[in-house]
Structure formats: structure tokens, C-alpha cells
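In what follows, a single structure is set out as C-alpha cells and then discussed.
For this depiction, one protein chain was excluded, whereas all remaining protein chains were kept in their positions.
First chain written, first letter: the chains are A, B and C, and each begins at residue 1.
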Amino acid sequence: MKHCRDPTSHNQSEQRLRWVFKLYFHTHTETMAKKLVIIDTDCGIDDAQAIMMALAAPNIQILCVTCVFGNATVDNVCQNVLTVLSVCERGGIPVFRGCARPLVGANNLSSDHFGTDGLGDVIKDRDPNWEKKIQREHAVNAMIRLVSENQNKVSLVALGPLTNLALAVRLDPCFPQKLEELYIMGGNMEGKGNFTLCAEFNFAMDPESAYVVLEEFLCPTYIAPWEYSCRNGLTWEFFEELINQDAPAARFMKMITSKCWAYSKEAMINKRDVYFGSCFVTYDAYAVAACIDKNVVMESIQCPVRVELQGSIARGMLALDRTNELKKSHSVYVLTKCDIAKFSQLLMESLRQPFKK
Amino acid sequence: MKHCRDPTSHNQSEQRLRWVFKLYFHTHTETMAKKLVIIDTDCGIDDAQAIMMALAAPNIQILCVTCVFGNATVDNVCQNVLTVLSVCERGGIPVFRGCARPLVGANNLSSDHFGTDGLGDVIKDRDPNWEKKIQREHAVNAMIRLVSENQNKVSLVALGPLTNLALAVRLDPCFPQKLEELYIMGGNMEGKGNFTLCAEFNFAMDPESAYVVLEEFLCPTYIAPWEYSCRNGLTWEFFEELINQDAPAARFMKMITSKCWAYSKEAMINKRDVYFGSCFVTYDAYAVAACIDKNVVMESIQCPVRVELQGSIARGMLALDRTNELKKSHSVYVLTKCDIAKFSQLLMESLRQPFKK
Amino acid sequence: MKHCRDPTSHNQSEQRLRWVFKLYFHTHTETMAKKLVIIDTDCGIDDAQAIMMALAAPNIQILCVTCVFGNATVDNVCQNVLTVLSVCERGGIPVFRGCARPLVGANNLSSDHFGTDGLGDVIKDRDPNWEKKIQREHAVNAMIRLVSENQNKVSLVALGPLTNLALAVRLDPCFPQKLEELYIMGGNMEGKGNFTLCAEFNFAMDPESAYVVLEEFLCPTYIAPWEYSCRNGLTWEFFEELINQDAPAARFMKMITSKCWAYSKEAMINKRDVYFGSCFVTYDAYAVAACIDKNVVMESIQCPVRVELQGSIARGMLALDRTNELKKSHSVYVLTKCDIAKFSQLLMESLRQPFKK
Partner (left out) sequence: MKHCRDPTSHNQSEQRLRWVFKLYFHTHTETMAKKLVIIDTDCGIDDAQAIMMALAAPNIQILCVTCVFGNATVDNVCQNVLTVLSVCERGGIPVFRGCARPLVGANNLSSDHFGTDGLGDVIKDRDPNWEKKIQREHAVNAMIRLVSENQNKVSLVALGPLTNLALAVRLDPCFPQKLEELYIMGGNMEGKGNFTLCAEFNFAMDPESAYVVLEEFLCPTYIAPWEYSCRNGLTWEFFEELINQDAPAARFMKMITSKCWAYSKEAMINKRDVYFGSCFVTYDAYAVAACIDKNVVMESIQCPVRVELQGSIARGMLALDRTNELKKSHSVYVLTKCDIAKFSQLLMESLRQPFKK
């Protein structure tokens, strides 16, 4: 049997050392090799923003983008990703289609947070030949292959339901140990949900996959929960400045947010507003920003976590186990405080694409 | 059939008016009639403190104390209540034995937070004839009878698992509508528990009863959740001053907290410390204080709530439904900010008993 | 504390001896004292039949009838019981109102199996003063009182949801030990339900109460599950003969079954027909018959049982633990084979009331 490296040897102090080292390295070295990244996405508007941020980062090399259902059907997600890459003139990055539905699928939820197509329902000139531009290999197999070819060098950034990741560890139990790091946008910290009463959207859409990933991915894991983005939200003035930049990416972002209620600050009060006040929050970009530059994260909680599977109101909720009630040996980093200045700068730069070469 | 008053007519604006009126009344009138109160308790150390606070309040008349399992067996609880009343020379207040176990009892939890006997395991001269001092009527029947005899005049203060209250509404569906107000110490607001991973002690001990009470008690309801007490904790210096007063009640409190780890600020780090920092927190007294004087409460959230019954880690968790996801018509007040000066004063006074007449 | 008799001393071999003794006694003694019985019912048509069977039995003295919601509201049930007693000229038997809803009530089921009023919606001359004929004491308190006054002499026959019984053991933990025997119509044996996919009506209506009763009632317990009645059904010819007898009770039964689809053999195929074929099945009478004469029961399985509370399709299902997976010490008798001749005779006699004195 192909035995994985002992996950317990991938221990916490080792992780911390690595982080410290990398922070140093990152700060002091200009000639650093690029970070290899796979982005797994259910490409809605905020995923589009997050992908653009990764595309704009000089220290990031995107190996591929893998698609999953979520903000829209997986087919819409594929098209959305192709569109974003095209706007940024980065069509060479391979795109893989992944799962079309949750791991078990006992609940039946859907969303039109960002319109039916996930990008605000405003794009008219969709490419009729998009399917030919999608790689034939399944996203999960592609993930496994690329990570196996680049062991301990790939950072995986997950911006949607975690279905592809859960399948990857089932097909290759060593997959998590081959990762350099895992970044997740998803989950929540305080029992309040933005989709169901107690659960955040990405986790609520596939609680079983979230459970599997957080129980079995023993690599260094950074979670940007809902509260992280909401507590570190930006002003609507910043949003206006952001999308009114003179560049194709900014114009694209302005277009797709133009008719989307989620980007209208006058819109009906939503849950975020009730809990955190009105502000501009581009969820997925927070996870990508942490991957690009760890200094963007100013504070985090290191502790074991678990996802509730059985609850009638709490199904899909993420729970932090700060007092080690569950006797788990693995801890993750739950991000809590963001350097908003650094984050804003990353956002601004991301919409100036395509860059001249 | 004895039809209850339409609960929907007991509406929210009416409630608010009543509160406003009472605040006014309470502030400006010296000759106010005493508030009739039933205390339902699983008498541990903080319940003892809370009962003493109620005994000391000049505007409160305690109709009876009803006992329930929780911090100790219901028999220990009965003895503890008799002891507290005896220390304060208020032995005339009737004490009723209630439920010995949770409504359904599918989980099997126990606690020695305040020692095996609930009062720190230091009391030696227990009364061997205590059973004769307990009323023969069951606590639940006594509650129903006393509230029916004093319709819309009785405030019920629940300091333990809510089993007696759940049974009361089953035996008399109109019981909640006959109450003036309900005060509960229990539950939590942010998905973090002090007993199980996600649930607070009183709710975790009997989630079904907590569910029943919060779904069916449509009277004005004030919940002092775990976070309320923790976020409004007092200093250990205050605690020293409190228990070192020269009065029987203070000496009693000093004795029962003397060997209890929960009252040792040097003790092992507990969950409260992890989340809120080290401080002196006497949970149940916060609910009693709100009943004595509404001005002690500086802020609260008014919203529907629900208790999770099905969860594997979230069973017993209280969830606030601030965006009305559940379409419930009834809201409760979840207390969030306390006037610590007023609260401290009530505590100080409570340990100067028995008062000279 | 009032300690209950040790339930483990109420052991299985003792139970078996008692049964053997009673069978002998019952067969050979004419001068036997009457068996004291309390009937707890959600009086629908088959409950009416069952009550009449108990009224007709010369060896049975009915102490009282306690009412519970189920086939109809508890108020309708009260009226139905009064009507049945009146038809049989046994108005002297006290009737108590019990619980109007399930113990926890997290599900929201209802039934019109026997019409809205539970007795086929054909009775026109309802007594407008019926409420005065209902005792003032709550059914649960009455049960506890009567059983305590006649310790180890009362057989309790439960024909509806087990809510009253669950409350009784909460209010008096010794209640089960004071019972002579418990007979229950309810539950199922083979994972097939007649109300939800996997659960029988009485248990599905209040799974928590069924759970409590089957975990905590350690007295000799006889369960007549759904399959027992269906597998021992009678012919529609027998039914015709039964209701066409020349007596008020028969005429009453003919009237209330006249427009009820459940008593129309030509009616739409129901679940019973799918599983067991078409026949006349009067559920509750099977439990009463076992109480009247143990010889009616030809075979039973003695084993521990448990009710599923958590299931999404199996909630309320009864499971037999014949291989002692659950390590429970208490077993019940699950009835499987009925002496149909004896049972038919009891039915026939029951509809010849009122009897001349």
C-alpha cells in the first residue's frame, strides 16, 4: 500500500516554524520562486474577484482552476472561470470541471445570491464553444495528479463547497499530506449563519464534504470564516473607487456587479448587515489574500474544529474547539483580523488587468 | 376546554409598552406593591447567591422555591435550598421538589462543577429531617397552582434545567399566558458551550425542555445567556470583598466557595477563561438581578430563538434568529450588557443577611 | 427521598412466575377479584371498540378513563369517551382530560383516520355540557393518585400516544413500579409504518413519550404492535355480523363506522392492505383483550426494545433488540400471535351493551 507520510509527524510546531520561516523569507527575498496554487471555485462574483487577485499576484503561479457547483451550476461555473481568465488575458491556465452536486446530497439547497449564472446575469456574449476549452480530465483527478507531481509545493485555495476536496482524499488518502497548505473560504465561528440559521453558505451547501476535509486534511490549514470577511469589511466608497478604475478587469467587475442586489448598498437589509453593519465584503478574496501574503492576516485562532452534520438548525455549522473537548490532535488556523490596508491594495491592483507585458 | 388567552394578542408592542411603563413605575414609585416571584433552581453555589439576592430585594416577594436536578440531584438541591433559606432566616418560604431527570433523558450527562452536593462539599451539619420540610405537592403542580391563583402577577425565574417549566406547560397549556414574566439563566449566543462543545450547562442538561419552553412560553421572556454573565464578569478583588463581609450570609458564601475549584482564580484554566478571560462570574445572579431591577440590563437583543435538538455537537445550543429565518412570531429578550455597578451593589447587599427587622 | 422499589428486583423470572400463576388462577377460579384497570385513550373508533370490550369484561373494573390527543384533539377525545360510556350506560366511570400535544412536539403531524372528531363525523347530538362531566383533576395527576392508592393492583392500558404516561413517570419516578402491568397498543416490529414510512401512528405522534415509557417503565409490559393486529385480522363478514347485532352498542358502532373510509372494505388500498391483505382490524381492542384474558395471546417475543428518536425516516420506529445489542436489563413482551376465536368472542360480547342488570 502506498502509505502516506505519518500525519502526526506533520506536527504543529513544525507548522509554526515553517510559517515563521516563510514570513521571513517572503519579506526579505525578492527572487523567491513563485508559489504554486490551485484554485477550487464555485465562481460567483466574489470568486471572480478572488481569482483576479491571484492572477495579479506576482508571487503566485496558478497551476489550474477547478470548478465545483455552488453559486451556480458547475457548467455555469466553468463558463464564468473561462470568462474571468479571458478578461485578464490568461486563457492559458487550464480549467477543469468538478462535482455538480454535494457529496451526499440529502439536503436540497440552492442560491441566486449572485444571479442565476453566478455573475450577475448580465453577460450576453457567452462563448458557445466553451466546453471545448474545459480540460477533459475530471477536476478531482487533475488536482490529485498536479499535487502528486509537485509534492509539498502546492497551495490549494478552496472558495466553494468542498466537494472536490473531499473526493480527492477519498481517491487518494495521501492527497492532504502532499499539499503545502490549504486555504478555505467558508464556515463560521459564532453559530450564526449567512445561509441557514446557523451555517455559512459554502459549508451549508455540502456539510459532509466540509466535515471530511476538516477531519482528514492534516496539512497546514487556514480558514477564512464568514465573520473574518464581515468584521474586516470595506466601505462602499472603496468599492466605487475599486470598480471605477480604468482597466478591463475593473470594467468587467463593474458590469457584473451592476444589477446584483448583493452589491447594492441600498438593497434590502441582509443578514450581514444585521450582524456586522453595512459594508462591502468580497468573501473569497480574503482567503486568496492570505495565500498571497501571510502578512495580510494579523490575528488568527489555532484550534481543532468540527462541522455539525446532524443538526436540524445547526447542520453545516463550524465549531471551534478551543478547549479541546473533542480530543482531536490536528488544529487549523481560523483567521480573525485582517490588515485592511494591505488587503485593499491587493484588491485595487487586481482590477488593473490585463497587465502589459 | 379552558381556552388560553390568545397568545398572539400578547403581542410584542404590548410587551414593549408594558416594559416602558414598568421602568417608569419602578423608578418613580416608592409604594409599589412587591413583585411576586417563583424561583426554580438546581441550587448550586451560584444559585445560592442568586436566591440570596432575591431574598434581599425589598421589592420582591418569593412565593416559593421549586427544585430541579442539575448541579446536583434534586434531593441535594432541596437540602441546599433549605440551607440557604435557613442561613437567611427565611425558613417560611415553601420549598417544592420537582423533576429528578430531564424530560426525555436520551443523553446522560452529569456535573460536579460545584462539588457532588452542589454547594462545594463542605457543609457538615445537614439536617437529617430535611424531607419533612419539603412540601408534599410536586413542584410542577405547585407552580401551576400558585400562578393560577395570581394570574399575570407572578414572575418566574428559572436558574436550572427547564424541566419543571416544560412539564408545567404540558399539564396546563395556559400556564405561560398566566405568567407576568419569565427570566431564564441559560443558553448561549455564539455557538460556544461551557459544558458541551456548543451548549451551555442548563440547556445541555435538558435540551428538550429548553426547546419546549422557548417554543411555547409566549409570555415576556428575558434570557441571561452564558455570554451575558461572562462578558459582564466581576474582579476577583470584588469577590474577596463580597465574601469577607461581616454577616452570616457572607460567611456562608465564603465557606461554600472555599474548596470549590470553580471559585479559585488560580485554578486550572477553564472554558470561560479561554473565551472571556479570568474573572468572577456568578451566573444565576444575573437573571435574578434583571428581575429585581430592569435597569440593571443596559442592552438586549429582541428576536426569536430556538434550541437545537438533533445535533451531534450542537445539541442543546441556543440559536438567535435575528433575521427571522424560522418565521416565528414570538420574540424574547436576550440580555447582552449589564450595569455592573448596580449589579455589584445588589450582590453586596445580598450577603448582609439575615437582616434585622 | 421517596425511593422506588428497586426495579431490578422486579426481575424477569419473577414476572414469568407471576404470569404462570395468573394464567392458572384465571382459568380455575370463578370468584376471582376484579382486575383494576385504567384506560388511557385518544378515543377514535377502534378505541371506542376497545373501551366497550373492557366495559363488557366481567373480570375488569375500570377505575377511570384518561384522555390524550391523537386520533382527535383531546377535547374531542373527552367527548368521545363520554359518549361511549353513555351508550353503554356506564356514565359513573370518571373521565379525566390529559395532554393536548406531544411531549416535545418538534414534529407536527395530524390524522383524520377516523374523521375529524375521531368517531367518524356522524354524531349529531353532542352534549353541550360535556365539560362539566370531565373531572377537574388532570389525567396525569389522577393516574398517579389512583395507582398510588392501589399499589401493584392497577393495570394500565394505553391506546394512544404515550404522553400522559411519560409525564406520570416524570412527576412520580416510582409510578411504573406501582403498576401491576402495562398494556400498550403501539409501535411496530418490522420497520414498516402505518403513518410515516417506518413508524406506527401512536408512536409517530409522540416518539419522545414512547421512548421514555419504554426506557423507564420497568413493570411487566405487553406491547401489541401494529403487525400483531394486522397479522391477526378478522374478516369483513365477521365485521358485518359484529355491528349488526341487536343492541345499542352495536348500533352505535354501526353508525360511527358507516361513513368512515377506514371501515370500508372497498376503500382505496391502504398500507395495511399492501402489507397484510384486506381484513377488518380493530387495533386497540387487541391490547384490551390481552389485559382481559392472557390466553388470548398465543405467542409473544420477550426482549428489550427501543424507540428511534433521531431518524429522518425512522423517527418513532420501535426496534426489538433480540440479541441484546443495547445491553438493556429490562425486557418487554411483544405480542405476535392471537387466539382469534377467543378474541372474536370478546368483540361480539362487547357490542351487546348495555347489559341488563
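Annotations for the structure displayed:
Just so it is clear, a residue touches a chain if its C-beta (ideal position, glycine included) is under 8 Å from a C-beta of that chain, and two chains touch if they have at least 3 such contacts.
None of these values were measured; they are calculated from a predicted model.
Across C:A285, C:L320 or C:V334, the single residue that touches the chain missing here is C:L320. Residues of chain C that touch the chain left out of the display are 188-192, 196-198, 270-271, 274-275, 306, 308-315, 317, 319-323, 325-326. Across the interface with the omitted chain, chain A contributes residues 1, 74-75, 97, 99-101, 103-106, 131, 138, 140-141, 163, 167, 170-173, 208, 211-212, 215-216, 309-310.
Here is the rule we go by: only the chains that are shown with their structure count from here on.
Chain centres were defined as the mean of their Cα atoms; on that basis the chain farthest from chain C turns out to be A. For the pair chain B and chain C, the fraction of shared interface numbers is greater than half, so the two copies use mostly the same residues to meet. For the pair chain A and chain C, the distance between mean C-alpha positions equals 58 Å. Put simply, the C-alpha centre of chain A and that of chain B have 44 angstrom between them. Within chain C, residues 106, 310 each touch two or more of the remaining chains.
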